[in-house]
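Missing here: one protein chain of the complex. Every other protein chain is in place.
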Amino acid sequence: MIVLEIASGVLLAAGALFVISGGVGLLRFPDFYTRTHAAGLTDSAGAGLILLGLLLQGAGWETAVRLLIIMLFLALTSPTSTHILAHAARRDGVPVWREGDPRR
Amino acid sequence: MIATHYVYWLLFALMMIGLYVVISHGNMLKKLIGLSLFQVGVFLFFISLGKVDGGSAPIVSEDVETYSHPLPQVLILTAIVVGVATLAVGLALAVRIFESYGTVEEDQVLLRDADDREQDGGAS
Amino acid sequence: MTTFVLINVTLLAILIATALTISGMRTLYAATMLTALFSLVTACLFVLLDAVDVAFTEAAVGVGISTVLLLGVLSLTRSREAVTPRLRRLPGAVVVLFTGGTLIYASQDLPEFGSPTTPVQTHPLTDVYLRQSQEDIGIPNTVTSVLASYRGLDTLGELVVVFTAGVAVLALLGPLMQPAEAREREVLDLVDYRVLRVVTGMLMPFILLFALYVLFHGDFGPGGGFQAGVIFASGFVLYGLVFGLDRAQQVLPRRVLWVLIAVGPVLYAGVGVANMLLGGAFLDYDTFAPDDAAAGQHIGILLVESAIGVTVAAVMTSIFFGFANRVESSR
């Protein structure tokens, strides 16, 4: 079982790295749309890897089923909310940042 | 003292921030938001009184020995739902006040009331 | 410093920082969003303090329903706060500092946090709730047995408060307003929100079923009537937000909702009266099955939790409908 534990640890660490990168990107990127991309890192890769890591901890099938359902739920809702947010910004006329523009 | 009471002190700070918003802000919606901050502080305080070191959630199973106390949790569980229901009543009142006064700022509401009273006094 | 203390202090620090930001913010939309964040962090803290049932409720209420209500009210009133004059800040600060100081002084008398020898933990009642309840009632989740059985009368009172609050909101916001006939039906631009609509349509049945699952599995894990009611209502709030109020009201007509609001307290009190008729005390579920007390308790708890769930869901949904009607008719 040591292999599983190592794999789980690696996945959790990688997930945490993605989550932190998402946060840093949120602070560093210049405008709304690019920041949304950074936040997407946390949502998709970060959350997915962390949940996979937890899945490998092997806590019985009831927990595993719940983790899988959470993953499915996230895979459905997080892109939807991101899309709607960006859609609303687009409709509101938030301009797209081009290279050389000042930060917003 | 710090090691054993830090949670209470931090929660008192939280309650006081909420209380400050309720007392000094004139906007009624802001007051309601402040009230819910205060409320959450109280909820957490209650729950923290039932917590035991190394305890787990009070769902009895064979391989767990220590449990946190269920009673505060029951009280707070119902209080949260009651809290949102009363928040809705407060918000409904705020909407009605806005409809008749055109503002949700306490000062302006009081000012309009004073004006009305003066006019009534002048007429009679 | 254990990990527990570290996580605890970090979460509390985030809470306090959020609260400070909210108190300084004049744009109320942003403050509302931060309040939702505040609730999420609170839910994490509840889990840390072993209160999983409470965390459940807080997450559904704080992030779902109260945020939607606040946003609705902001669109009805003004979303910018006036500047607080300096003159008003001072008395508030004095009162708060004085109260806070008193509380901290008084906290010297409080028992140590987390200690197993506090009066809360050593009181004989603790043993009743945690050990004896397994024989009396026989369900693992002691929160449910305390909520629905040991303190059933108390919970009936809470349910009546929720009922009253729902009626008060309906009275304030004019429940008899019938906007659907007078107003021209909005032509919904389906293509525009295609993604949102499809995903909502796919998720909503599962949210509703999850609420029912939470209702009926409150005996074994975190869950129960209050949580289920709030989750059920947030499913409908989601439907109303995405597909429009008219359609949401077609699914659950308001008249039906009003009946359901009253069904809960009546059913709950009816269970108590039935117990009296069977020769027991008010809400003494043992009388349902005289030979097997635990079975009687199970029936009683199931009925009472369902009553709670129905009323909470109906009250929350009709509060949302009330506010949403105002928003639509003020356009």
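Annotations
Chains here go by letter, A, B and C, matching the order in which they are written, and residues are numbered from 1 within each.
The definition used in the following text is that a residue touches a chain if its C-beta (ideal position, glycine included) is under 8 Å from a C-beta of that chain, and two chains touch if they have at least 3 such contacts.
Convention: contacts and distances are computed from a predicted model.
Considering only "NADH-quinone oxidoreductase subunit B family protein", "Iron-sulfur cluster assembly scaffold protein", "Dihydroxyacetone kinase subunit DhaK" or "Multicomponent Na+:H+ antiporter subunit E", the record for the omitted chain gives "Multicomponent Na+:H+ antiporter subunit E", by its UniProt protein name. Shown chains touched by the missing chain in the whole complex: A, C. Across C:Ala30, C:Leu90, C:Ala106 or C:Val251, the single residue that touches the chain missing here is C:Val251. When you scan C:Pro205, C:Gly270 or C:Pro290 for touch with the missing chain, the hit is C:Pro205. For the options A:Leu4, A:Ala59 or A:Val96, the residue in contact with the chain missing from this view is A:Val96. Although one chain is hidden here, its contacts on subunit C can still be listed: residues 190-191, 194-195, 197-199, 201-202, 204-206, 208-210, 212-213, 216-217, 220, 239, 243, 247, 250-251. Mapped onto subunit A, the footprint of the missing chain covers residues 17-18, 21-22, 24-25, 28-31, 33-34, 36-38, 40-41, 44-45, 48, 62, 65-66, 69, 75-76, 78-80, 82-83, 86-87, 90, 96-99.
In this text, only the chains that are shown with their structure count from here on.
Inter-chain spacing, taken between the CA centroids of subunit A and subunit C, is 28 Å.
Along subunit C, no residue makes contact with two or more other chains.
Listed in rising order, the residues of subunit C touching subunit A in the complex are 193, 195-196, 199, 202-203.
The residues of subunit C lying in touch with subunit B in their complex are 5, 8-9, 12-13, 15-16, 19-20, 22-23, 28, 31-32, 35, 38-39, 42, 45-46, 49-54, 57-58, 61-62, 65-66, 69-70, 73-74, 76-78, 81-82, 84, 88-89, 91-93, 95-97, 99-100, 103-104, 107-108, 110, 112-116, 118, 120-121, 125-126, 129-130, 133-134, 140-143, 146-147, 151, 154-155, 158, 161-162, 165-166, 168-169, 172-173, 220-222, 224, 226, 229-230, 312, 315-316, 319, 322-323, 326.
Residues 73, 76-77, 80, 83-84 of subunit A touch subunit C in their complex.
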